[in-house]
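A single protein chain has been omitted from the complex, and every remaining protein chain is retained in its original position.
Labels for the chains are A and B, by order of writing; each one numbers its residues from 1.
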Amino acid sequence: MALRLPRSGVPQVLAFLAILAVNWMVSAQFFDIRFQDGRLFGSLIDVFNRGAPVALLAIGMVLVIATRGIDLSVGAVMAICGAIAATLADTQPLPVVIAAALGAGLLCGLWNGLLVAVLGIQPIIATLILMVAGRGIAQLITEGRIVTFTSPDLAWFGGGSVLGVPAPVAITFTVLVLTILLVRRTALGLMIEATGGNARASALAGVGTRVMTMAVYVWCGFCSALAGIVAAADILGADANNSGLWLELDAILAVVIGGTSLFGGRFSVVLAVLGALIIQAMNTGILLSGYPPEFNLVVKAVVVLVVLLMQSPRFSGLAILLSGARK
Amino acid sequence: MKFKALLAATVVSTLASTLGAQAADLTIGFSQIGSESGWRAAETSVSKAEAKKRDITFKIADAQQKQENQIKAIRSFIAQGVDAIFLAPVVATGWDQVLKEAKESKIPVVLLDRDIDASGKDLYLTAVTSDSVHEGAVAGEWLAKTVGDKPCAVVELQGTVGASVATNRKKGFDTAIASHSNIKLVRSQTGDFTRAKGKEVMESFIKAEGGGKNICAVYAHNDDMMVGAIQAMKEAGLKPGTDVLTVSIDAVPDIFKAIAAGEANATVELTPNMAGPAFDAVVAYKDKGTVPPKWIQTESKLYTSADDPQKIYESKKGLGY
């Protein structure tokens, strides 16, 4: 029965709502939302706003994982692209800044894609190279400092808003919709799932599995670049040492919480984003709770474990059995 | 990575060593940890400037955060017969053997910025470090003095959980405000010493404390987190520096910019000039045989808007922070 699909998103939605409810219990103002300088403001908004970078990473990551790959370099690519954007922000017009940063992201993705699809290096090793080297590259760009900028154009990507919605949220939503259109309104989704499910069989059916693999890494690089721009715009500076640090793990976790198997095949972009929001809702809840920070990681681990258990077919079987026994 | 600075350092040191022969002055080797932060880069450049001021031939070895590289560098300094060795130890243990070698060669070793385990106490001449408990206390005392008798709810942005600097800066601050019952620490969370986390944590503090109206002051274990927190307060419609008092530690250039703009109130300096006092101690030891105390504590100077922050910003900007 291992081949049965997880029931679409029910555990994730339940987990998200449950965490929001807990947040509301620890902080009564959790659902309060008001306008501040023409921008929605409140803890719930924070969940979406702070979750944006990981959600962006997860959008890219879920496609990579669907092809049975993994991209460990997303955090480093964030740092590179953030560094490029911040360095150019005060001297170049915005389109140049954004194009340079996104271009760098695409290039990083292309590099990973080449290593994996053409040279046949295992994804975890191939992307480890850029994970390590990438942060070094970012540090070279910033010369080890936090490069700050004042350009309000670039700052918009972190602090701006669209009809009251914080810019990072709007950007993430746009990329989400774009990605879904891209994979579900074309045959890309099927090709990616086929490639991840059985690359050899797919190649024999005429699927360009190499091109698919390249494409997902390039898209992942693009998403990481956007996340890097958002992160840099958020603090009005590029912190090469810390930007995106360990976020690759959060992105992978978001994808897994979203029910996409690390063995490739079936994927859900929406649920991966929901996974990112679950992680962030948890983080925000911990911050609001006032617990000593020493508890943060433990609480996070327990919640993740519960969400993953909820998805496990064996566990839900057990739950059904138990509830049946009680009746 | 302060790439250019390092490159320059190599050039300067080679240059200096050729000149140093004529000057017949002191030659000192410095095993620097590597480029872990902007402060580290500033320490390197300030050390070089201080050496130049004293006409000392100064050789810097970058260890890239590895102890084995530092041990190698020290052995090579010993082989070169330098007059003294400065060491910024990446870890606290495992130095006994190489420090014994230095001692046998009668080369004094001075620790910069960080201490090593007690077992090695007699193996080095002195340690020049700042006292991070004291730094926290200076911040706390400033706050106590500034608020006077008014009740004040303080939120704290801690450094990385488990880092000794974070623990000490918290301890010093807590002790300083303990005798002032009007000052209460209402929230404390880790911001991992980064701007992004500092901002995120501050955002949640603001929401949890009634939109920030209840917050009287923010204490951050470093300036970077404070810079993030200042942004969070501005975005929430608060006026940092006026509505909410701020005090943080490190004295990096960006906080002076904020102080100059009236958005931050105070910072306690962790001076990048550890080498200056070390040079003085070595010179006195070599010339007059004066044995310095085992610990030279650097000054933890407090800066506020009264100290011409714009000028300090300009002077610090080029140091590599």
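Operating definition for what follows: contacts are C-beta pairs under 8 Å (C-beta built on N, C-alpha and C of every residue); 3 or more make two chains touch, one makes a residue touch a chain.
The rule is simple: contacts and distances are computed from a predicted model.
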item	value
Protein name (UniProt record) of the chain left out of view, among "Sugar ABC transporter ATP-binding protein", "Hydrogenase", "Carbon-monoxide dehydrogenase medium subunit" or "Transport permease protein"	"Sugar ABC transporter ATP-binding protein"
Visible chains that the absent chain touches, using the contact criterion stated earlier	A
Residue of A:Ile70, A:Ala138, A:Val207 or A:Cys220 in touch with the missing chain, whole complex considered	A:Val207
Candidates A:Leu190, A:Leu249 or A:Leu305 - the one touching the absent chain	A:Leu190
Candidate in contact with the missing chain, chosen from A:Pro123, A:Gly221 or A:Gly265	A:Gly265
For chain A, residues in touch with the removed chain	1, 3-5, 185-188, 190-191, 193-194, 197-198, 200-208, 265-266
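Heads up, the rule we're going with is that only the chains that are shown with their structure count from here on.
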item	value
Whole-Å gap between the CA centroids of chain A and chain B	35
Contact set on chain B toward chain A in their complex	1-5, 35-38, 41, 158, 161, 187-190, 192-197, 199-201, 203-205, 207-208, 210, 224, 227-228, 231, 235-237, 254, 320-321
Contact set on chain A toward chain B in their complex	27, 29-30, 32, 36-37, 39, 41-43, 46, 50, 136, 139-140, 143-146, 148, 159, 231, 234-237, 239, 241-243, 283-284, 287-288, 290, 292-294, 296
